[in-house]
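Reviewing the structure listed below.
A protein chain is absent from this complex, but the other protein chains hold their places.
The letters A and B name the chains in turn, as written, and every chain counts its residues from 1.
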Amino acid sequence: MRNSKKGTLSITLYILFVILFLLFTLGPIAWSFSLSITPASDLSPESPILPENPTGENFKELLSSKNQQGGIFLKGLRNSLIAGLLSILIGIPIAILTAYPLARMKFKGRQLVKNLLLITMVIPVFATIIPLFRIFTLFNLIDNMVGLVIIYVTSFLPLSVWLITSYFETLPRELEEAAIVDGCGRFMVLLKIIIPVSYPVIFAATLIVFLTTWNQYLIPLILAPSYATKPIAVVVSEFVTKTSINYGLMNAGGILAVIPPAILAVVFRKFLVKGMVSGATKG
Amino acid sequence: MKKIIVLMLAIALMVTMFAGCTPKASEDAVEDVADVKEETEAAEPAAVEAQEITFMIPPWGEPSAEALAAFTAETGITVNLNIVGWDEIRDKISIAAVSETAPADVVEVDWSWIGEFYAAGWVDVLEVSDADKADMPTLTSFMAEGNVLALPYANDFRIGYYNTDDFDAAGITEIPADWDAMVEAAKAIKASGACEYPIGFTVSATEACTTSVIWMTMAYAGDFFNADGTLNSANLLKTLEFINKIVKEDKLVDPTMVSMTDKEIYGTFLSGDTATIVGPTYVLGRMANPELSAVVDSSKAMLIPGRADAATTSFALPEGIGVTAYSENKEAAIKFVEWFTSPETQLSLYETQGLIPTRNSVLQQLIDDGKMTNGDVLMAQSAAIKPAFPAGIPNWYSEMSAAIYNAVNEMVTSDLTPAEAMDQIHTKVDGIEK
Partner (left out) sequence: MRFKDRSLPYFMLLPMIAIMLGLVYYPIAMTFTYSTRNMILTKPKEAGFIGFKNYFKLLQDPDVGKAFFNSLYILVLVIVLTIIIGLLFALLLKRDTKIKGALTAIAIIPWALPPIVNGVMWRWVFHPSYGIINKILALQGSMDEPIMWLTEKWLVLSIVALVAAWRSIPLACVTFLATLQSIPDHLYESACIDGCNKFAEFRRITLPLLRPAMGIILTTTSISAINVFDEIVTLSGFGNATKTVMVETYMRSFKFLNFGEGSALIYLAMIATSIFGIFYARSVYKEVEYL
């Protein structure tokens, strides 16, 4: 769709679609927000769409660390942030390290390794969670943040490697060949030449890694039972008391939980698009 | 570009350092969760024999920090709390069992899990004095073949609730004593316009629906399970017919309740949209709380309506704690279990978490002290509690429950007749390899 005509019809359509877009994307979140400012006693099938007595109680409760729920929530937030960071620190180097040989080096079993890596994307969490628990208990890794992160790595590694490999493949070989002629070892080539040029795809992969880690629920549910490592997704789902499910807190928690990754997404969005190009055009 | 990367790496490094890249992150947990605990007690060799146990419990069973501190001071045992959602506890225990370990030394044991846990050998048998057995009548729910597998810490039994405004509007002066009278009252309320769907009942495809079917059968028809451990089909059929009637024929139950969890249904009572429910004892506390309820002045408790030969029957759904079979700190665990179910702790749990005590002595004390509202109804209902499974809970409870709630849910959302629903349940239950 090209931009040559700026007729009023075109603009009107555009605005219409933007409104639909916003409704679709932000609508449910807006409703969730409305619920989070509704006091518990007003929550009823007959209650109106906009709460009559909005209250900031839920948010206050979640953000104050003295409060029991607040303490838990903030800890969950902290854990998710740490997990995300660790995922990036551990996962991206491994992804890059894996992508380079697959993109550039010839060796026996290259296609096999590629395929074996991609195939693991198919495996659902349920298939591995029980043996993983066994392994973790054996090595005393339950409740260990690093152990958790390494499992997350297995979940986002295939996609990240796929993207980065595609990107590497589009880089002109002259870059490396020049360096090798100068006597640079292959590994140095990777470090000093390839990586600096690949920052779009690395940022894209970083964003994907962070979001995937942020969304983890089942794995930490089983392998991170204590508040020391519980991520935000698990915490929010547990705002259940014996007497009720505290929907106000849950909705408030959900909204707060979206904020850090949303910020990251906003900051990184340009890179995400740039980084996806190679993967999207080479497949 | 470089600067940004360096900056980010620096931040990342700092955060990781704060996170403490030490293998055991549980040091953190110990510190954060119970402030007053002696943290490094277990790590440092101290004069007192310091033991450590892990306690896995849902959020509502968390003891106060002071209480835990007192326990540790008295016994030298440090307690690591694992607060886990109720649904997930069972998953965790079963996953750990595959690896022949336990997720904790002391775990929550729900009454419905006893059959399975006993068959799978996941909890140890506990020694309980006769005095304690008498003081905790719900202990029977946690026994299998005469062995006590867990001690109850939170009581919960079904009791009736009604909205006085709705009843007044319909001109009802006497609380219905049996279900036919209740249906008449509901019809009157509906006719008066005070409430369109007066009766609240769980009919969704969830475990809570089975629970509703159980208490309904016991109150309306008779035994749910026979003394020989088989399902009483005749009584269940009567219940199914009754549910069919009030939902599909008389339209006394809100059709959208097929999607509601039981907690949401109790919520409709608290918001004044339902006139009467039979619910857990904790609704008492909630309905009196102006922050949570819109019916503070118009809600009351009542005995569950019964039938000719049994004025009222209820059944208990207590929660207990037990010592896992794979635990490596059994002595300490047993001491904790006893402490957690002692009268003082039960009192403290009532005050901090609102959990109804399981010891009659404590219950009576609270009522005498005036700390428990609607106490007379509570005691009267409590006297009419019968076990739903006289021969013990079967280890195929889960499969049966799934069969029941699916059948009921289908019955109220389609043309399935009660008889057909009963057949469906039969086929499924007979097909279970027992």
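Some observations on this one:
Here, a contact is a pair of C-beta atoms (placed from the backbone, for glycine too) under 8 Å apart; a residue touches a chain by one contact, two chains touch by 3 or more.
A quick note: this is a predicted structure, and the numbers were derived from the prediction, not measured.
Chain A residues in contact with the hidden partner, per the touch definition given at the top, are 1-3, 14, 17-18, 21-22, 24-26, 28-29, 31-32, 35, 43-45, 48-49, 94, 97-98, 100-102, 105, 107, 110, 113, 116-117, 119-128, 130-132, 134-135, 150-151, 153-154, 157, 159, 161-162, 185-187, 211, 214-218, 232-233, 236-237, 247, 250-251, 253-254, 257-258, 261-262, 265-266, 269-270, 272-277, 279-283. On the side of chain B, touch with the chain left out of the figure occurs at residues 90-91, 94-95, 97-98, 115-116, 119-121, 204-206, 254-256, 258-261, 264, 268, 395, 398-399, 402, 406, 409-410, 413.
Methods note: only the chains that are shown with their structure count from here on.
Annotation: 35 Å between the Cα-based centres of chain A and chain B. Considering their complex, residues 1, 12, 15-16, 19, 21, 23-29, 32-33, 56, 58-61, 80-86, 88, 91-92, 95-96, 98-99, 101, 103, 154, 256, 261, 263-264, 266-268, 270-273, 280, 282-283, 285-286, 290-294, 353-355 of chain B touch chain A. Interface residues of chain A, counted against chain B in their complex, comprise 39-47, 71-72, 75, 81-82, 85-86, 88-89, 129-130, 133-134, 137-138, 140-141, 143-146, 196, 199, 221-222, 225-229, 237-238, 240-245.
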